[in-house]
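First comes the structure, then the notes that go with it.
Every protein chain but one is kept in place in this view of the complex.
Read from first to last, the chains carry the letters A, B, C, D and E; within each, the first residue is number 1.
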Amino acid sequence: MKERLVIDMAEFSHINEQGRAKMVDITEKTVTSRTAIARSSILVNEEIYTKIVDQTIGKGDVLSVAQVAGIMAAKQTSTIIPMCHPLPLSGVNIQFDWNVDNDMFELIITVEAKTKGSTGVEMEALTAASVTALTVYDMCKAVDKGMVIDQTYLVEKTGGKSGVYQRLK
Amino acid sequence: MKERLVIDMAEFSHINEQGRAKMVDITEKTVTSRTAIARSSILVNEEIYTKIVDQTIGKGDVLSVAQVAGIMAAKQTSTIIPMCHPLPLSGVNIQFDWNVDNDMFELIITVEAKTKGSTGVEMEALTAASVTALTVYDMCKAVDKGMVIDQTYLVEKTGGKSGVYQRLK
Amino acid sequence: MKERLVIDMAEFSHINEQGRAKMVDITEKTVTSRTAIARSSILVNEEIYTKIVDQTIGKGDVLSVAQVAGIMAAKQTSTIIPMCHPLPLSGVNIQFDWNVDNDMFELIITVEAKTKGSTGVEMEALTAASVTALTVYDMCKAVDKGMVIDQTYLVEKTGGKSGVYQRLK
Amino acid sequence: MKERLVIDMAEFSHINEQGRAKMVDITEKTVTSRTAIARSSILVNEEIYTKIVDQTIGKGDVLSVAQVAGIMAAKQTSTIIPMCHPLPLSGVNIQFDWNVDNDMFELIITVEAKTKGSTGVEMEALTAASVTALTVYDMCKAVDKGMVIDQTYLVEKTGGKSGVYQRLK
Amino acid sequence: MKERLVIDMAEFSHINEQGRAKMVDITEKTVTSRTAIARSSILVNEEIYTKIVDQTIGKGDVLSVAQVAGIMAAKQTSTIIPMCHPLPLSGVNIQFDWNVDNDMFELIITVEAKTKGSTGVEMEALTAASVTALTVYDMCKAVDKGMVIDQTYLVEKTGGKSGVYQRLK
Partner (left out) sequence: MKERLVIDMAEFSHINEQGRAKMVDITEKTVTSRTAIARSSILVNEEIYTKIVDQTIGKGDVLSVAQVAGIMAAKQTSTIIPMCHPLPLSGVNIQFDWNVDNDMFELIITVEAKTKGSTGVEMEALTAASVTALTVYDMCKAVDKGMVIDQTYLVEKTGGKSGVYQRLK
C-alpha cells in the first residue's frame, strides 16, 4: 500500500524553485517615467522597395499599416510575452528610415515606447519593432518571400532602478 | 552604381512627421478622475420591440447580453481603437430606455464610463455604446435585418485639462 | 428540514428555455459563399474635414488608421459580439466617400465582408463599419468632440438559406 | 394612434436598477497592496501521474505549460470575467504539489497573485488556478478523459477595505 | 578555443523530443460533427442563493452574465489553453440547475458545445463551465468569499476517431 505523500515539486531536480516560471513581483518597485527605444529592419528587393515608396503594393499602404500594427502590438505585449507585466503604456512612436546601398534596400524601424510605471518598456518597444517588420513582410510577400527581418535589439532605455542603458554601436 | 542613401520617411511628401500615426505621449498628463457619457440607439420594428420586452428572442434575453457586451467592449477599447491609450477603467454603467412613438421603436443606450487616469474615457463610453447596439442587432437580426443603429455621440465628459464638455441639445 | 430539490432554471418565469442566451447551433448549416455590405458615416466639422483630407491631424493619417482598425475589428467580431459564431473571414474591403453639402461634411464608410462559411457575415461588416467610424472620432476628437456617428446599417447580404437581402433606399 | 412614450427599463419588473449588470465604480477606492491565494487541484490516474512526473506526455512538459497558461490567464482575467476591473497585476506565482494517497493522484495548484491597485486580486488568482487545471486536463486527455478538476476556492486575501480573509480549513 | 558546436536540444536530458510542448498535428484528421458536455458547480450560502434567484445581487443578474461569460470563454478556448487547436465552434448552450439540500445550495452548470471540425470540443465545454462558475463567484463575492467551485469534469463526448465517451456516474 502506497503511503500518503505530499511532494513539493521543488524536489524534482530540474523544476526547482528557481527553475519555475513566474511573473516576478514588482509590487514594491517605484513608479517612474521610463522610456525604451528598439530597432529592427527588413531587407527587401528593389521591386518591393519601389512599390513601398510608390505605395503600389496590392494589400495597401505598407508603412501605414505596419505602423498601426506595431503600435497595437506594443499595447498587447503583456498578452503576447508570458512573463511580462501589464503596463499603462503612455506613448509609442514608430519611425521608418531607408538605408539604400547598391543592391541593399533596408527599411529601418525605430520604436520609442514610454510609460509611467513600475517596470520598464523594453519589451513593448521590441515587440512593436518585430511586429512592424512582420507586417511589412506580410504585405509584400506576394512579391517576394525572400525578404529577411534583420537584427532586432534594444537601442536605449531610461528610468527605473537599473538606470540608463545605451547600446554601444 | 547607386550611392548609399539614408532617407527619413519624413521626406516623402504625404507621410511626414505630422501625418504619421502615433500614440500620443501622455506621460506627463495629470492623473485625475474622469467620466464620459455616450449615447447610441437602435431603431427596431414592433415585432422586435415586443420580443425584446417579452424576452422571447430566440438567442436569449437581448438587453442582458447587450449590456455585458458593452461593458466588456469598454474594457477592450484600447485593443480595438488603434491610437487609444490603455486605461484602468474604474466603472461602467449602461442604461436602456425605450422611446416609442407611433411606428417608431427606438431603444436608447446610455453609457457612463469612469476612470482615474491620465487621459479621458470618451472612447470607452462610445465604444461600449456602439457594441451594445451592435449586439442588439445581432440578437434580433433573425427577425428583421432592417434595423438601423441611429446616431452615436458623446453627451458629456468631465475631468482632465480640457475640462467639462456638454453636448448642446 | 428542507428537502432535496433540483430545479431547472426553466421553471423561473423570465429565464425560460427561450429567454436564455445561447450561441445558436449551426452545425448542420451549409457552407456557402456569403457576402455582406454595411454602411456607417461620421459627421465632422469643416476644420476636421480639411485636416483629414490634408492629413494634418496630430495623431496621423486618419483614414489609413481607421481602415486598419475596421479590418482588424471584422476579424474580432466573434470575440466582441457575444452570440456571434467564429468565422473564417475570407476578405474585407473598406471604402471611404465624402458627402459634402454646405455645412455638412459626412465621411461615408462602406464595408464589404466575405466568407465561405456556415453563417452570414453581417455582423463582421457592421462591426467593421462602427469601429472604423469610432477610430475616426478618436483621431479627430482633440479638434472637436461634437462629431456624430450617423446611421449604421446593413446595405446588402448574399448567400445562405435566407438568400439575398437588399436594403430599400 | 400610439402616444410618445419614454420608458426607463427600471420599470420592467425584473431588470430593475439593482438587477442590471454593471462594472461597480471603484474610482474612489484607495490604491493599496493586495494579495490573494487561490487553490485548485486535478485528480488523475496513476498512468498520467507517472507521465507528468516523468515528462512523457505527448504534448510536452505538462506542468511548465500549465504554469505559463495560468500566469497568462491571470493577466487576462478582466477580459474573461465580465464585471472584473482591469488591474495592474504586479506578480503571479504558481506552485504544484502532489498529494498521493493509495489510488488517488491529486495535483494541487496554488496561485498567489499580487497588485497595487484599487480592487482585489481574488479573481486573478482563482482564474489562474482554474486555467492551470484546465491546461493539465488538455495535455493529458489523450490518456484519460476521466480526470476531474476538484474544488477551486480562495485560500486567503489581504489588503483593501475588507481586510484579511482566511479560509477556515 | 571552443569548437563550433550545434546541439539539438533533444540531447538535453529532460527537454527531449517527447518532453517538448507542441500543438499536435491534426492536419489529416477527418472533419466530423463533434459534441461535448461538461459540468461544473458552485456551492453558495443561503443568502447568495436567495439573491441569485431573486436577482438582487449588486452587480446584476448573475446567471445572465455568467452565461454570456461562459459562451464567450468557449470561443476563446484556444487562446486560453496553450496547446488547444482553434475550432469553428458551431454552438454552445449553458444550462443552470439548483441542487438544494438542507444547508447546501449548489448551482449546477452544464455546458454543451458543438463543432464540425478536426478535433474535439471537450476543452471548449470544460473552459466554458469553469468560466461560468468563476463569473458567479465574481458577482457574489461581495456577499461571501467562502463559495467553492466544486468538481468540474467531462460528462460526455461524441464524434471523432475515439468515438463516444460517457462518464460513469
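Observations on the structure shown:
Quick note on the criterion: contacts are C-beta pairs under 8 Å (C-beta built on N, C-alpha and C of every residue); 3 or more make two chains touch, one makes a residue touch a chain.
Values in this document were obtained by computation on a predicted structure and should not be read as measured data.
When the whole complex is considered, the residue among C:E28, C:E47 or C:D97 that touches the unshown chain is C:D97. When the full complex is taken into account, the listed residue touching the unshown chain is C:K114, out of C:K59, C:K114 or C:K141. Within chain A, the residues in touch with the undisplayed chain are 14-15, 18-22, 24, 40, 55-56, 58-61, 64-65, 68-69, 72-73, 76, 80-84, 122-123, 126-127, 130-131, 133-135, 137-139, 141, 145-154, 157, 165, 167. Annotation for chain D: contacts to the undisplayed chain at residues 60-61, 64-65, 67-69, 72.
Interface residues of chain E facing the missing partner chain: 1-9, 12, 15, 20-27, 78-79, 82-83, 85-88, 117-118.
Going forward, only the chains that are shown with their structure count from here on.
Once the centre of each chain is set as its mean CA position, chain A and chain B turn out to be 29 Å apart.
Each of the following residues of chain D touches two or more other chains: 14-15, 20-22, 24, 64, 68, 72, 76, 82-83, 86-88.
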